[in-house]
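Here it is: the structure, laid out below.
Only one protein chain is missing from this complex, and each of the others stays in its spot.
Coming up: chain A.
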Amino acid sequence: MTQLKDNTPLGKVIVITSGKGGVGKTTSAAAISAGLAKRGYRTVVIDFDVGLRNLDMIMGCERRVVFDFINVIQGDARLKQALIKDKRVETLSILPTSQTRDKDALTKEGVEEVLKELKKDYDYIVCDSPAGIERGAQLAMYYADEAVVVTNPEVSSVRDSDRVLGLLASKTQRAESGEEPVKAQVLLTRHDQARIDKGEMMTVEDVLELLAVPLLGIVPESTAVLRASNVGMPVVLDAPSNAAAAYEDAVARLVGEDVPLKVGQEKRPGLISRLFGRSA
């Protein structure tokens, strides 16, 4: 499945962002980059959350970090020294961030330099944005060609996504230079069909109508996500699950395939397990 593409790298920069924290940015960044790499695309995923490094944990490479993104920006290490090659998928690399520095260590010029360098070798450069709309988040989106806005069907997440979509349309290099705007798509996560059926959760259509951008995919609320993070596996590399299938579909759409939307769902607990009060 993993074969190196010999042609010149695509050099596409994709930011995974959301505004709100805890909606699944890092999970999605890990799953999408692993999904792209599985398809043979040379992929690197960068952690922009300086000071709160977590991508390394989700990717399961936390004990292999020697140099980081900030070391490279400040000239203390070369890019090749900081990049960690994934042990499961040949075409995947991880650029971890610093756990001890703060967001001021990121500079626009430094980020631009690193991205320029990576574009020479990689098809996809996935930027895992920190939560919020401060410096770290703004730099993560600034050089993006495309954006995946991770959203939960919940009021504060939708509101924050709307805000972030506004920033993508105004505070990016593409916006400032008058180029074609950043292509933004919504990835709806923690989707729960059972709760939607009961009228407790906004539907996909509701969220899309509010945000008015295309949908990249629907990831169901799934126990597989926590399980995968427990063991440091991107969801798509872990045991098959609805969430993994949803991410695979999203990745297929991201690379331009026409995949029909499916609403995956966790199996509902049977009568017996419900009676005995077992919950996931």
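Couple of notes before you dig in:
Operating definition for what follows: a contact is a pair of C-beta atoms (placed from the backbone, for glycine too) under 8 Å apart; a residue touches a chain by one contact, two chains touch by 3 or more; residues count from 1.
Simple rule for what comes next: contacts and distances are computed from a predicted model.
Missing from the rendering is one chain, named in UniProt as "Cell division topological specificity factor" (options: "Cysteine desulfurase activator complex subunit SufB", "3-oxoacid CoA-transferase subunit A", "Cell division topological specificity factor" or "Menaquinol:cytochrome c reductase cytochrome b subunit"). One of A:159, A:183, A:227 or A:253 touches the chain omitted from the figure, and that residue is A:159.
Across A:187, A:201 or A:250, the residue that sits in touch with the chain not pictured is A:201. Looking at chain A, the residues touching the absent chain are 153-155, 158-159, 162-163, 165-166, 169-170, 181, 196, 199-203, 206, 209-210, 212.
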